[in-house]
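Please see the structure below; I have some questions.
A protein chain is absent from this complex, but the other protein chains hold their places.
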């Protein structure tokens, strides 16, 4: 159960109504997702958050799928159930398979682990000294 | 300053020597990065960590660049200096520009923020109810 | 289900009994909240935690409502269900509305997001160079 | 050293120029803080982030000082140097003393600690059963 | 409900079959725990993760019980339900009592709290200046 009631679509007016309509239109949804209905108690924040999502997720230099992958990586690190469901659903709709999803999480695993060691031992970074180009990341 | 001395290359023997040689060979490096030299005090862990890195970062279903992007997303969320340097350096070597890197962090920003709200308000997830396919993620 | 049974009030003796009685008296409760009943397996810790709570939440320079707001901000960042429920209930009892609670979480959202970018890009802080006094925080 | 160069004010054009001018005007600054100059490599994100900051930090139902306190609570929990400096500087400019700042951090301490225990023992929340109104938070 | 189906034991072949057999044999289990069945969609990662677990949890210089305690401390800090259950079950099987478990969590509480203050106030570390040997940790 959420800590605030969801602002119902039929009661939405003004800025909330306007954002709800944009959300519905942007994806052909027939219902506004609960995240937006929860934050709609603060219309100025609702608007700013929606504008930021559009700006951030728009394909400019990185493609949409990569951005959904980043969303899952961050949400797994933070252990956010809602966001994990939402963004794995998005990736599923783009065709991501079970094997790809686990391969994604394997990378999330490795870096959550090695982050704690690199920070925990206070390892100094030095740029790689090599003869060649990029290869397997060495930590 | 690290909390343990780095195991010098010239003193490495046995399993440590074997892993060091693989690390050097894999990227044409002339020096083993400090992360590996720090954990070399535990040779069994050094070996397992190196095997896992190879398994996890190998291109199977996701490409290497996507995996480096995940590394940066996780490391920014955890605030790991060493890993941020290491993996942005890797992405730079693959041609990533300043604009791409900031666009990547913009996505990391959005989801670290929205994760805290979705969890903080305990919003229930419901699969999107729509008429169409994937579009901009609605939270 | 908790990972330890709650120490029942009718079985509490000694230090546990003393702390339970203080908890009940301090708020006119008729039942000791589960948090305290869970940690009562370690009476010395129970006592120290209760003393710290009293010291930390007492109104000295910051008022109680501000402290409950901080409790919610931290608990949302850490995704702690128990603490979110407990401290939003406390704020509700002080009259906090849905709109205020979402406005609170909006700030939590913004800084969880911008923290990850400021740390992720390793931005250097410099004190603001201005002609005037405080205004909107510039990040 | 930042991982991207700061976009210099004298080179800013278009959307970046417009946001820079708003930032300078909003606080009587003579220099754009580094956070904004770092993210300016992605002008759409820069704009959205600035609009969100204005929306989130504007005094609606919570006052500005409370919002700066939330900023510090979140930034301490996430260990973000830049944001800690920025928002304690803002609070200092509003008159916050050393004693108030430590009292603030004492609350941050308590809840980071108790969050880990409440989640770690998987304590069930039950609404307080009491005869009266709000008192010291019982965890 | 998991975000990927568990790979059933009766369908496991090749590397997955080999790792499953090792897991079953290592503890006299009659069923592969869900964690391993979830990640089995990526056989290379499954193998590497299993090898790392064996290397990391093997008794070399630290005993197994201490390692399970570390597992609980980390999992409580990260709020990971699965891992909390798994490793408190392991400790229970080794004889850990309710009182010991709460005493463990008390330490996790203290340091999650004091970490946030030490980082939040940016306290400088200086090695202790003393006349004698180790005693109660002073922060």
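Think of it as A, B, C, D and E in the order they're written, each chain with its own count starting at 1.
The rule is simple: a contact is a pair of C-beta atoms (placed from the backbone, for glycine too) under 8 Å apart; a residue touches a chain by one contact, two chains touch by 3 or more.
A quick note: this is a predicted structure, and the numbers were derived from the prediction, not measured.
Taking every chain of the complex into account, the absent chain touches A, B, C, D, E. Contact between chain B and the absent chain runs through residues 3-5, 38-42, 45, 49, 74, 78-80. Take chain A: the residues that touch the chain left off the picture are 72, 75-77, 79, 81, 84, 101-102, 105-106, 108-117, 119-122. By the touch definition given at the top, chain D reaches the unshown chain through residues 79, 84-85, 88, 98-99, 101-103, 105-106, 109, 116.
Rule of thumb we're sticking to: only the chains that are shown with their structure count from here on.
Taking the mean of C-alpha positions as each chain's centre, the chain lying farthest from the centre of chain E is D. Taking the mean of the C-alpha atoms as each chain's centre, chain A and chain D sit 20 Å apart.
The residues of chain D that reach two or more other chains are 3-4, 38-39, 42, 45, 49, 52, 54-56, 58, 60, 74-75, 77-81, 106, 108-112, 114-117, 119-122, listed in rising order. Viewed as a contact network, the protein chains are fully connected, with every chain touching every other.
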